[in-house]
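Before I ask anything, here is the structure I am working with.
What you see is the complex with one protein chain gone and the rest in place.
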Amino acid sequence: MSALDTGPGEPPHYSQVWTFRTPRARLALWVGWVALVALFIWCWQIMNENTLWIFVTDAPSQAADISSRMFPPKLAYLPELLMPLWDTLNIATLGTLGGIILAVPVAFLAARNTTPSALLIRPVALFIIVSSRSINSLIWALLLVAIIGPGLLAGIVAIALRSIGFVGKLLYEAIEETDARQVEAVTATGAGRAQVIHYGLVPQVLPAFWGISMFRWDINIRESTILGLVGAGGIGMKLQSSIDTLAWSQVATILIVILGTVVVSETLSAKVRRALI
Amino acid sequence: MLTLNQLTKVYSVGDPALRDVTFRVPRGQVVGLIGPSGAGKSTLIRCINRLVEPSSGAIYLDETDLTCLGSRELRRARRRIGMIFQEYALVERLTVMENVLSGRLGYVPFWRSFTRRFPGHDIENAYRLLDRVGLLAHADKRADALSGGQRQRVGIARALAQEPELLLVDEPTASLDPKTSRQIMRLITEICAERQLPAIVNIHDVPLAQQFVDRLVGLRAGQMVFDDTPDRLDETMLSEIYGAEDWTAMDQEDDEPESSSDAQISLRLPGAAT
Partner (left out) sequence: MTANAAYPRRWKRPPQLVTTRRWRLTLPLLVVAYLVLALGSLEIDAGRVVEGLSRGARFIQGFLQPDFVSRWQDIRQGLIESLTMTLTATVVGVLISVPIGIGAARNLSPRPVYLVCRSIVAVSRSLQEIIIAIFLVAMFGFGPFAGFLTLAFASIGFVAKLLADDIEEASASQIEAIRATGASGLQLIHYAIQPQVMPRLIGLSLYRLDINFRESAVIGIVGAGGIGATLNTAIDRYEYDSAGAILLLVIAIVMLSEYGSSYLRKTLQ
């Protein structure tokens, strides 16, 4: 007799009772792990069908070669990077601005408590948010460079389009989390729809709004540094051309500049967010 | 004057929340609405300014039937009805002054409220009301910086800023301590007397209600089971409304916190020893 087939009326010897999980759950857990391992092996084999292992075994010497070319970084290259860096900042900032302007109405249309129609408009707004979120800004940039040509504008629009989903999602969640009683109280005074939103809702979501915007700006600085790889302007263009000419010491300089910018923008955004909340 | 005629509310699931409620509130009368939770007190109050849509019946504020107004007229009607909320429902992140001025939203166009440029007499009036409720010094504080009692005073000032013809008061003393509760109830009844305002006060604290209101309406499962002056509410009636319970025990319990200082507060049950 095992613990499994004991009826409720007859307790088995107590030493058999305590196990960490019920036998059924344990079995399911094991099956799950085995399935995961099998899936992993299967995927691994499919993925590496075309892998040339000669290149892989050769990698350490390649790595050594590249890093020896990267050091020392070519600091004389720095002045040339100032203009692209300014462009990168502009891509991020103007793109964030544009994204926010587009995201605010979408968020209000997507939030359950402010949408004019939960059946028609809300799904559309949600779809806008999902598609913007699932496509990386680099892919947006790739498309936009093809459509409106290389340059800053493509980068700005790409950042803006990517930001809609991020800002829209977090903002509409913040709108849905607002205290309904405050909104109800303003409604009860006989205020119009716009007034109810402005007095009852906006003060409640404003802190979240600033926080989200700063957060996204910080992410956008990071993302705009690489948009140049596909021709959308900024410091990434320099990165691309340095890689193309195998100027690894310039690449090292650019990476240092990018890292520095990211660290500065991160601390700045964290500081502003802390001051706001 | 407010007249409710066979007001009924049925939610999509479950029993009707209100069944054929009919009564009339003349000018200057403060009606206490009592009953167990879930009896429909809150629904009744919200049906009057249609924060909850009534299913059938009529609600007359003077001559207008509130149940059949379009959205524009409804907003005009709402600004004639001041509402005071459970747990204040102030917009926490706005200043006290903005909260009071938000009572004027129904009267000013959007651009004025958007730029916070309210007409001079509205502002003057708001200051007067803040003075009346004793908060003149706090006008520029943020609402979430105030204590519970102070917040409810702001709520009262907001409702009065509408220059209402009717006050709806939803559990004004929930989450306030006994002393502050009394002060708030006193303030509400004083103001109703000053302005000859009819008011419906939805309240769960029966002794407190008995002390301050002119008339009590008892609701049980959405139906009116009592409508009379507070001193006519006896133990049998309380059992009818709330279900059987030893009401003399409640009397003592309620007396404990400030028993000696405020003797007149105690439950004014005819049968109970006070």
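We just call them A and B in the order they show up, numbering each chain from 1.
By our rule, a residue touches a chain if its C-beta (ideal position, glycine included) is under 8 Å from a C-beta of that chain, and two chains touch if they have at least 3 such contacts.
Fair warning: this is a prediction, and the values are worked out from it, not measured in the lab.
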Left-out chain, listing which of the shown chains it touches: A, B
Residue, one of A:Thr22, A:Ser131 or A:Ser241, that touches the chain absent here: A:Ser131
Touching the absent chain when the full complex is considered, from B:Gln29, B:Thr43, B:Thr95 or B:Asn202: B:Thr95
Touching residue (missing chain; options B:Arg116, B:Arg186 or B:Arg232): B:Arg116
Options A:Ala107, A:Ala125 or A:Leu152, residue touching the unrepresented chain: A:Leu152
Residues belonging to chain B that touch the chain removed from view: 95, 97-98, 101, 116, 118, 120-121, 123-128, 131-132, 134, 139-140
Chain A, residues in touch with the chain not shown (by the definition above): 36, 39-40, 43-44, 46-48, 50-52, 55-56, 59, 62-63, 66, 86-87, 90, 93-94, 130-131, 133-136, 138-139, 142-143, 146-149, 151-153, 156, 222-223, 225-226, 229-230, 239, 243, 255, 258-259, 262-263, 276
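Note that in this section only the chains that are shown with their structure count from here on.
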Euclidean distance of C-alpha centroids - chain A vs chain B, Å: 48
In the complex, chain A residues that touch chain B: 179, 181-182, 184-192, 194-195, 198-200, 203-204, 206-207
Residues on chain B engaged by chain A in the complex (per definition of touch): 49, 51, 75-81, 83, 85-87, 89-94, 98, 102-106, 110, 113-114, 155, 158, 162, 168
